[in-house]
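A single protein chain has been omitted from the complex, and every remaining protein chain is retained in its original position.
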Amino acid sequence: MIVVMNSGCEQSHVDHVVELVQQMGLREHVIVGTDRTVVAAIGDKRNLDMSAVESAPMVDRVVPILAAYKVASKEVKQEPTVVRVGPGNAQIGGNKLAMIAGPCSVEDESRLIEVAHAVKEAGAIGLRGGAFKPRTNPYSFQGLGETGLKYLAKAREATGLSVVTELMSIEHVKLVAEYADVLQIGTRNMHNFNLLVAAGETGKPIMLKRGWSATLDEFLLAAEYIMNTGNKNVILCERGIRTHESYVRNTLPLAIIPAVKHKSHLPIVIDPSQGTGHAYMVPSMSLASIAAGADGLIIEVHTDPEHALTDGAQSITPETFAQFMTDAARVASAVGRST
Amino acid sequence: MIVVMNSGCEQSHVDHVVELVQQMGLREHVIVGTDRTVVAAIGDKRNLDMSAVESAPMVDRVVPILAAYKVASKEVKQEPTVVRVGPGNAQIGGNKLAMIAGPCSVEDESRLIEVAHAVKEAGAIGLRGGAFKPRTNPYSFQGLGETGLKYLAKAREATGLSVVTELMSIEHVKLVAEYADVLQIGTRNMHNFNLLVAAGETGKPIMLKRGWSATLDEFLLAAEYIMNTGNKNVILCERGIRTHESYVRNTLPLAIIPAVKHKSHLPIVIDPSQGTGHAYMVPSMSLASIAAGADGLIIEVHTDPEHALTDGAQSITPETFAQFMTDAARVASAVGRST
Amino acid sequence: MIVVMNSGCEQSHVDHVVELVQQMGLREHVIVGTDRTVVAAIGDKRNLDMSAVESAPMVDRVVPILAAYKVASKEVKQEPTVVRVGPGNAQIGGNKLAMIAGPCSVEDESRLIEVAHAVKEAGAIGLRGGAFKPRTNPYSFQGLGETGLKYLAKAREATGLSVVTELMSIEHVKLVAEYADVLQIGTRNMHNFNLLVAAGETGKPIMLKRGWSATLDEFLLAAEYIMNTGNKNVILCERGIRTHESYVRNTLPLAIIPAVKHKSHLPIVIDPSQGTGHAYMVPSMSLASIAAGADGLIIEVHTDPEHALTDGAQSITPETFAQFMTDAARVASAVGRST
Partner (left out) sequence: MIVVMNSGCEQSHVDHVVELVQQMGLREHVIVGTDRTVVAAIGDKRNLDMSAVESAPMVDRVVPILAAYKVASKEVKQEPTVVRVGPGNAQIGGNKLAMIAGPCSVEDESRLIEVAHAVKEAGAIGLRGGAFKPRTNPYSFQGLGETGLKYLAKAREATGLSVVTELMSIEHVKLVAEYADVLQIGTRNMHNFNLLVAAGETGKPIMLKRGWSATLDEFLLAAEYIMNTGNKNVILCERGIRTHESYVRNTLPLAIIPAVKHKSHLPIVIDPSQGTGHAYMVPSMSLASIAAGADGLIIEVHTDPEHALTDGAQSITPETFAQFMTDAARVASAVGRST
């Protein structure tokens, strides 16, 4: 932590800050500059709210130096984490890209199995589909619940795909964990810390979606919550952020891929469906994600988007997905990856 | 819903959209403009995901006309809702402003009671204080839990203040509802729909904080989730949004006050502590909130901000709060309200 | 500047950074922490791009300590600047609030004079009105040019109000300066540094509007460009920022008022018309601005908003303005100011 004093501060103000720093169990280091004095506080106290020092007289601001996350960081583990999922023991985080596809919501059994076969054939390793749906609108379709989970399990049986489905509430942890291969934490729950812990404790692989206005540090701290339960199988997922842009439903910031690779050992997959909101953008943004170094994609695929109960505008058809997978193989190969 | 067709669309494309509209149980109205054809769809189908029509060929975009919230809207109820809370049956939403103050977190009993007496004397009707704390950083102080709730209850007994405290998890609903007069749903949980429903079902007044990147519609839809349980005692709370600004922790958009008054009958209170992140901004932004028509304020007050376990940088002292309340009385009176 | 090294850096990396710091003419101070080493660089070199040090091996990031603005800061001048404008020598920045009102665009002479009389009578000291209009849409009304300036001068003659009008281009500096009492730099030109300098060199008071995604530092640096011409008569103006919010045209972040008072001696006025985009929000946000400590307001007033050529949706009528001014007097008095 660096405490920047206001210009015009007196020795007594600096002394007071030094005292606060010492009370925190940190060692101080005072640097008198030409315009400003700063107090550097040395020591690892990730558990302290150091910003309180800002309340001291003549303190301009407090600049943290250490990120608060640790086990999610490359400082602790250099080699990339590879998460193994599902019946096929598929890898997420390895050289081979992990493609996960399927409908936004599970709507009915036969349609789900139809989609599952199609995406499997095109090269997917995972089947997505929501049984419990977080809906902004209380009057919207809320998902089939356990019935949806059963359909997902049948589709897995039929295809060998891993099931990736959202966990929305602690009370469903046991139920969802029974059916799913990967528990998805949605963007609205990234800061739902109790849920993160409960999900982590299942030991199942967790796909953690970034909150739509979370910072990168907050994203990695949410991963840290999960990892602190002893569950290291965390897959990060970027699904777009809220900005002023209106030609997209969300702004998909792909620079988070190199940023995550720079700071963390965890794999990262991209959701171009939520990340744009428009089906026509999904193939190009998926290819871009691969070129930028993503470890996988999670894509909404529906056999009849015009009649989808949820997210029809951003769902592509199995035909478009199959075509995309052909293109994806070429781009992956161009950056030294496979599909 | 208005479906805007692309220029160059043919009759068959329009016919297809008309068919989709009819399948939704809506009536269509086709308007052929000079450059564009639009299909207006008539009927109240708040439960449909109409955006799926965007997937039809030659559709440019879909513009919703109806807001999805209903019971939270002024269309259903014109007169402002007044929520009555706590031992004193204090009003939130009436002519008298509701002032709620107290520490970010409950830290210890004697300090809490000291603050409670101070803010009561200055004119507060509610005592805030977190017993369960949502912390971005897993290594930070996470709150005292039930012990904290007990201290809050003692402070209520000592002062007659209503207790406003955060509910973070469904498993704590019964516990928190036993001690609290107002259940607070934090910004990180505004989209935690299961929690909204569980909180609503207690019948207790709910203070619902806006998610930090939620839209106004999403905010009112979250209120609708609660109100659909039959609990009409919802108090909206604005606590700042995420933007590019860095001189504040959050950007406090006070225009939400007239906007809420325009669209909803629910009361709205402002949190200038979270809403700015800096103690020195709290008094002026609190006065601004009153002038803009807020129904109350929720302010972080701590006897020793420099040593606060959480949010020290944005906590004001009891002395500053008392001075503020004197100023607040004058501004409230200037806009025809009382404190 | 603080250079934060990556964990795992070696002495040679630190030595290299020290060398770069010394080459910049700065003095270094190396602090070896428990997890990280940081190099503090001491000295005032506002003219250097210190971020280049980030390119050195094993540098994590560079944290600037000094703000780059100087003459706009309170470090250089503690007492608030009061700018005197126009025929009446009215003050902007003193205890009395400066109210500026008028149409978005100058449309015709008689209507302008009608509005001018109305706002003067209600208590305004300045008349706003665009003769040169920056229009996003090339097909929109672009202003009356010099004819508009002449109408403004006539309105000044008739009422004694100061004329506040926008300068869009260096080629118009002489022309606009001839007619205007205050040159307004619009939000789209805050970063148009050549224009800032040319405007400053006229010696006229300058109303500088914040760019809609500028940071506070960038805002004050733009003021610094003007002040470095020797022209100290700069009036800052906040007019809202771009965010994800859609119930307003712009988000009006009133916390910039205490922030500016904290860091600078320059006066700040608020534009609630641009700052919200909706006439119904203008009175309440204007009162909020006063309560927050603004030094004045600039408000769009039109006798017939439904037929205004520009910004009709956010223009209030002279009657609403007069009513507002009555309310404003009370709120101003409540915070120790006058109108």
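To keep things simple, chains are lettered A, B and C as they appear, and every chain counts its residues starting from 1.
Operating definition for what follows: a residue touches a chain if its C-beta (ideal position, glycine included) is under 8 Å from a C-beta of that chain, and two chains touch if they have at least 3 such contacts.
Treat the numbers as computed from the prediction; the structure is a model and nothing was measured.
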Contact residue for the chain not shown (choose from C:Leu20, C:Val182, C:Cys237 or C:Ile256): C:Leu20
Among A:Leu216, A:Ile235, A:Ile299 or A:Ala313, residue touching the chain not depicted: A:Leu216
Hidden partner interface residues of chain C, rising order: 20, 23, 46-49, 51-56, 62, 68, 134-141, 168-171, 188-189, 191-195, 212-213, 218, 221, 224-225, 228, 241-242, 278-279, 305-313, 315
Residues in chain A touching the chain absent from view: 213, 215-216, 241, 243-248, 251-259, 262, 275-276, 280-281, 284-285, 287-293, 327, 330-331, 333-335
Interface residues of chain B (partner: the chain not displayed): 2, 4, 7-8, 29, 31-36, 38, 40, 42-44, 63, 65-66, 75, 242-244
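FYI, only the chains that are shown with their structure count from here on.
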Furthest chain, CA centroid comparison against chain C: A
Cα-centroid distance, chain B relative to chain C, in whole angstrom: 30
Residues within chain A bordering two or more other chains: 242
